[in-house]
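For reference, the structure I am asking about is given below.
Of the protein chains in this complex, one is absent; all others appear in place.
Labels for the chains are A and B, by order of writing; each one numbers its residues from 1.
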Amino acid sequence: MAHRKKNRNVAIVGIGQTRYSSHREDVNQPEMIQEAVRLALKDAGISIADVDCVVHGNMELFEMIHQPDLWHMLGTGAYGKNAFRITTGGTTGTTIVAAGDNLVASGLYDVAMIIGFEKLQEGHTTGGITNMADPLWFRNLMTGALTGTTASATIKEFGEERAKRAAMMMRVIMDKHAGLNPNAHRSFGLDFGQIPDLMENSPKLVGELRLIHMCSQSDGACVLILADEEKAKKISRKPVWIRDHITVHREESFNVFGDEPVEMTHHFAARHLFERNRITKPLEYFDVFEMYDPSAWWGLDWLREFFLLEGDEHLKLVENKEIMIGGKIPLNPSGGVIASNPIGATALVRVAEAALQIRGDAGAHQIPKPVKHALASGFGGTIWTVLFILEKELTGWGERK
Amino acid sequence: MGKRVAICALAQIKNEPDIWYRRFQGMVFECVQAILKQTGVTFDLDKGIRNVVTCSDDVFDARTISDSALTDVVGAHYRGEEKVTQDGLNGLGYAMACILSGHDDLILLAGHCKESQSESRRMCTNLAFDPFYCRPLGLDFLNASALQARAYVTQSGLTEEHLARIVVRSRKNAVRNPYARENKVVTEKEVMNSPMLADPIRELHYYPVTDWAVAMLLCCEERAKEFTDKPVWITGFANCMDNYFLGDKDLTSNFALRKAAQKAFRMAGVKDPRKELGLVELNDAAAYQLPLWAEGIGLAEEGKGGRWIEAGGLEKYQVNLSGGMLNGNPMILGGLARAAEAILQLRGEAGERQVNGVRKALAHGTTGAAGQHHAVMILGK
Partner (left out) sequence: MSAYFGVKVEDIFATMPERFRPEGAEGISASYGYNIHGEGKWKLTVKDGKMKIGKADDLSGCATVTTTDGETFVGINLGKVDAMKAFSSGKFKVEGDFGALAKTAKMFRKYIPPQKEMSTREYILDMFATLEKRFQPKKAEGLDVTVGYDIGGEDGGKWTAVIRKGECLLKEGILGTPTVTLKVQSAADWVALMLGKIDALSLLSAGKAAITGEAPLALKLGEIFAPYVPPGEKAKEPEQELIVLRKTISVNQRFATGPVMGKFLNGLKEKKILANQCPQCKRLQLPPREVCAVCRVEATQWVEVGPKGHLAVNEIVYYASPDPLTGETRETPYGSIHVLLDGCKGNETFTHLLRPDQIFKVKETWQEEKGSRLRPVWAERRTGSIHDIKFFELDE
């Protein structure tokens, strides 16, 4: 895939997150957004007056507010500023960072504030997701966002015992990471010793997809501030550079439920993104991966897709605990989507958490080794993927020796 | 900046009151296919379209992430797609940014909306207000506009006759626009007697329910000639958000429109819009908005909208030759309809409406109640 040179470099200079929880009944939507906006501005050390452009991402039908950016301006601070709203389902959080990156790199704006949020308790989440289906036929047959097909495919490939155990290990590891993240919505304090019990006793949702494997439904807001290279260097001592991003969508009917192997959008995205950035060994290149993992089964399967692995390499990474914070390729040190899922913000949080790792500011869930190259993914819609490469420095992009 | 973005192709279906016989997928498909045919562009990963910007509204589509239904139709299977959910003109501005950033060479833009699908457009816009105060009071975009209209009419000396004149002119212009909604050509008397919807906005003062779809192809300067020999350049773009609560705003001040226009003019190097703009398309959902927005971009003097109409301002500055939004475009695509007219005019393809020798045009879009958010784009030959 041919790739032109970026017009100018863009960095993340401010990060703000509210605590993710099941109910924030003490604030209304603009108030909740305000919390994250204030935190991000404080983190960047700038004021709202320094922001040129606000990019807002939220879907209407989850909280039942039409054109929510209009009301939310009370909390976003968009008054008198350029303002965009871009939504793409679950990938929204990453799409708005991509949009912010495009807007700032274009030269049209110098400082963009990216806002993702969700107050899922104010609507009906599964209703909202089922509403995604075609009203003429699929809506009547749909199961919301749940499917057990990846579980059965993994079981078919690796055998029931090994596959189920690996998925549960993934789950426990994510939970352990969540326990270290004060912002995370859920952490159950799970132990590796509970794996056999959880494998058998957690209630089934669809096929082998069990309740324990599934992500949360959370409320919360996340804000990033992006700036062009010149301003970024003035504003922040630790700017995190957005090197590149790619968005890959799929047609609405999945057409993946038969015999023929299909290249998943994750694999396609990774392949093209790494190729055009001349990264041939992604597993070695990246220091951390914040993956949008809606369920433990998908988290497990997509490790192989994103890192372009073969055979059972991904299972081994989990079984050998290499994906833990102290391991070779830490996955979701924040606890990931299974721990916190405020849909409009979730993908944004992946980028935010990856950036925190590069800055060394993640606190208790910081990776012990220095982080220079981070990968972050967003997921949503009908198997859509957005993939980001973040860098600590502006030079030395390419392979590690 | 130096580098520019060109609009290389435009395709649209006709604005209609009720496209019951097609799904929106079919409507957009027709536009996209026309673009492919006009330009020969492909979706090749190296040389073709890699990213698509769509414009649509989940509430009007009554479907979460309704753009997921379009992925195949806009060719975004294994490509990127991003949906801008404000007035489509913002989508066009964003598409421009995607190209200027260097991320993409080409962007396909596709917008659709079927206002006829839901039983009540007003119920849909009522949902755009906060659930605690404004919504239960029954505010929707129509009566919010009426509040603004009352303030403006009082201040600017706009009379029933002025409003009637605006409507009559809009419908007459639309007759010469093959893509405009087919409406009855009305007389000033009919307009002044049409039933009151929300005082002072009468039925004929407000844009009728409309379905439409449109697509455009944008390209970086270096490759524009691969796809067209009549590129239209986007030379300026800005948008601006005003306050949310109606009471927090001075409804006639055009705060957001002025800011957006000034920034767009600066970018485009326009120092005197009255002298330099050959064509102006303003997004008038209601008749009173036409002179109001004209004040906002500096065509009319502040507070003198009524007199400006009387003095023939609309004719002098070639305003809304397409018929404007007033004749009928879906709310979310109004700005794109304005841009479409500008594009056709700049390409010399505006048929009976053609302004000879036009070189610079302004297109305008609005989002929200009483123009809470404005977008302004300057296009040139």
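Keep this in mind: a contact is a pair of C-beta atoms (placed from the backbone, for glycine too) under 8 Å apart; a residue touches a chain by one contact, two chains touch by 3 or more.
Worth saying up front: this structure is predicted, and the values here are computed from it rather than measured.
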Visible contact partners (per top-of-document touch definition) of the missing chain: A, B
Touch criterion as defined above, residue of B:Lys14, B:His77 or B:Arg165 at the omitted chain: B:His77
Touch with the omitted chain, as defined above, among A:Lys156, A:Lys234 or A:Lys369: A:Lys156
Which residue of A:Ile48, A:Leu180 or A:Val206 touches the chain not shown here: A:Val206
Hidden partner chain, touching residue among B:Ile13, B:Val53 or B:Leu127: B:Leu127
For chain B, the residues touching the chain missing from this view: 19-23, 25-26, 29, 33, 36, 43, 62, 71-73, 75, 77, 114, 116-120, 123-124, 127, 131-132
Residues of chain A (touch criterion as defined above) contacting the omitted chain: 25-26, 64, 124, 126-131, 135-144, 146-149, 152, 156, 186, 188, 190, 194, 197-198, 200-207, 210-212, 251-253, 255-260, 262
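Keep in mind that, in the parts below, only the chains that are shown with their structure count from here on.
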Chain A residues within the chain B interface of the complex: 1-2, 4-7, 28, 54, 59-62, 64-67, 69-71, 73-74, 78-89, 95, 98-99, 101-108, 128-129, 131-132, 134-135, 245-252, 265, 268, 272, 380-382, 384
Contact footprint of chain A on chain B as seen in their complex: 1, 3, 45-47, 50-51, 57-59, 62-65, 67-69, 71-72, 76-86, 90, 94, 96-103, 105, 124-125, 127-132, 220, 237-244, 255-256, 259-260, 263, 367-369, 372-373
